[in-house]
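For reference, the structure discussed in these notes is given below.
What you see is the complex with one protein chain gone and the rest in place.
Lettered A and B in written order, each chain numbered from 1.
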Amino acid sequence: MTLPFAIIAGLTVGSAIAAMSLRNLVHCALSLVLTFAGLAGLYLQLNAEFVGFTQILVYVGAVAILIVFAILLTRSTEPKDEPATVTPWIGIAVAVGAFLTMALAVLASPVGKRVAAPAPEVSVKTLGQKLMTDYVLPLEVMALLLTAAMLGAVIIAMKDKEGQR
Amino acid sequence: MADFFQAIDQFPVTLKHWLMTQLGGVLPEWAEPLVSAALSITPILAVFPLMFALTTVIERKGLGRIQNRIGPNRVGIPLTNIRLAGFGQFIADGIKSLIKEDVVPRAADKVVHFLAPIALLIPVLLTYSVLPFGRNMVPLDLPQTGLLFFFAVGASTELSVFMAGWSSRNKYSLLGAMRAIAQMVSYEIPLILSALTVVMMAGTLSLSGIVERQMWHVAMPGIPGDQDGLLARWFLFTPWGLVGFFLFLTAAAAEANRTPFDLPEAESEIIAGYFTEYSGFKFAIFFLAEYLGLFAMCGLGITLFLGGWLPPVNFAPFTWIPSWCWFLGKLSALIVLFIWLRGTLPRLRTDQLMGFAWKFLLPMTLINLVVAALWHLLANSIPLVARWPLCFAMLAVPYWLLGRGFEAKFTKREYRFAN
Partner (left out) sequence: MTPLSGYLFVSALLFCIGLAGALTRRNAIMVLIGIELMLNAANLNFIAFWRFSENPETMTGLTFALFSIAIAAAEAAVGLALIITIYRHFRTANVDKVEDMKG
């Protein structure tokens, strides 16, 4: 384990815990941004530059902004007297159980001890060529999905014409 | 003779190299990359804030001239009688903002309020790391992802704006932040699409690679410039590059919140937008970050369309000027253009702003992308004299049609209360 990895991993996990446990929702969203940035750092450590910067562009630049807008539009920042969580212990127990299972699986498998090969030569050009040849069907489906999602989001969030309520 | 000019051209690079070899024996091994990075960063941190300081004075003086007044002309070097025609103003402004009281509203979210200016300044400074300022002068050369890095880091400034606006607990701050985010998200799309045209034609995401593609002696099909290599092949000289540059510049002005797109900080409507509740040095940081963001956008525009550090022609007196001087000269020209625009154009309304981004800029950038592809495909079948007007017409007609739609909409303004 190297020092940069330890720092980035600690930051990512710590901010993820903060993102899930803070009471103020805007603070949660801002911690989430830190998690996204930390994940991008991990991708850079894994020599996946393109995906790392795409992660920042999409998550920090778009998804985080969406979340923040939704928080403000639903007035979720206003203090409430009700607790922020429901029956926390069952949920946490399920999560801890899931983590223990996964950790045991990782420790038991020989894959975990694999050491990385020298950094692979990946150029954005070959990635693009792959996307336009081998993966062209998923790419087209993705384009369709994004269009459908955009139309759907606009129609769902559009105000009703009659102005009820 | 040529050697001498080349030595001046490469002076920053050789200086850094010399310093590194001098320090090489003294430094421990782990510190060397750090020192090398610090040596690359120092000129950026010295040149661009100084440029910001001078720009504030030039802007005030220029706006003064445009508005038929004189502008600042008093402050010179402190404790002397030298006035420098008012160019000492930035020193006075800096000292003023440093010693002003730092007021934080009682209701504000203290931590976020403190972090917002830092979170704004750092991404803006990071964008400079991939810009090629001169020949062999890129602080961080990312051959695969240079442009993507620029946009990814630039996109994270939106969140800092939100942090500033939300943490102030002030309705004007929040309104300004919301306006700013909506504007930046909308104008990011035409900005990236117009830059994407260049990426498509140059075939690389590396910014230094894009500059090299605009050089005279790299043979690229589809880019004009005579074959002997006297004229530079800036992308500006192609129809798609010409249109793309102006689309890029418009979107960049909106990204940097410059007039006529300065709604997020419209003084007459919402005080100062998202930094209403900031004072003293934190306010100065916002001011600095805004101008540095504008410079970075201009630098990117220069790199993409104006040939970066390349001179326009490839013969003697022009090639003697060092490459970094060409870059800084083009940058200054664009900054003056933006000051001029600020003095000339009125501010848009919010619906006009959004309509302009989605109904005019976005279709135009998409058409531009298609025209660039056509330009590339027709390179071998149609001679340049016919191809240029053809492609330009394919861009001019939609421009005219889209513009006519807007004109029809804007001229019929009803004054509901005046009538």
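Everything below uses one rule, namely that a residue touches a chain if its C-beta (ideal position, glycine included) is under 8 Å from a C-beta of that chain, and two chains touch if they have at least 3 such contacts.
Just so we're clear, the structure is a prediction, and the values are computed from it rather than from any experiment.
Colleague: According to the contact rule at the top, which chains on display are touched by the left-out chain?
Modeller: A
Colleague: With the missing chain put back, which residues of subunit A would touch it? List them for me.
Modeller: Those residues of subunit A that touch the unshown chain are 1-2, 5, 9, 12-13, 16-17, 19-21, 25, 28-29, 32, 35-36, 39, 42-43, 45-48, 50-51, 54-55, 58-59, 62-63, 66-67, 69-71, 73-76, 82-88, 90-92, 94-96, 98-99, 102-103, 106-107, 111-117, 120-122, 126-127, 130-131, 135, 138, 142, 145-146, 149-150, 152-154, 156-157, 165.
Here is the rule we use: only the chains that are shown with their structure count from here on.
Colleague: In whole angstrom, how far does the Cα centroid of subunit A sit from the Cα centroid of subunit B?
Modeller: The computed centroid separation for subunit A versus subunit B comes out at 30 Å.
Colleague: How about subunit B: which of its residues touch subunit A in the complex?
Modeller: Contact set of subunit B toward subunit A: 109, 112, 142, 144-145, 148-149, 151-153, 155-156, 158-159, 162-163, 166, 174, 178, 181, 185, 188, 203, 205.
Colleague: In the complex of these two chains, what residues of subunit A are touching subunit B?
Modeller: So the residues of subunit A in touch with subunit B come to 26-27, 30, 33, 37, 49-50, 53-54, 56-57, 60-62, 64-65, 68-69, 72, 122-125.
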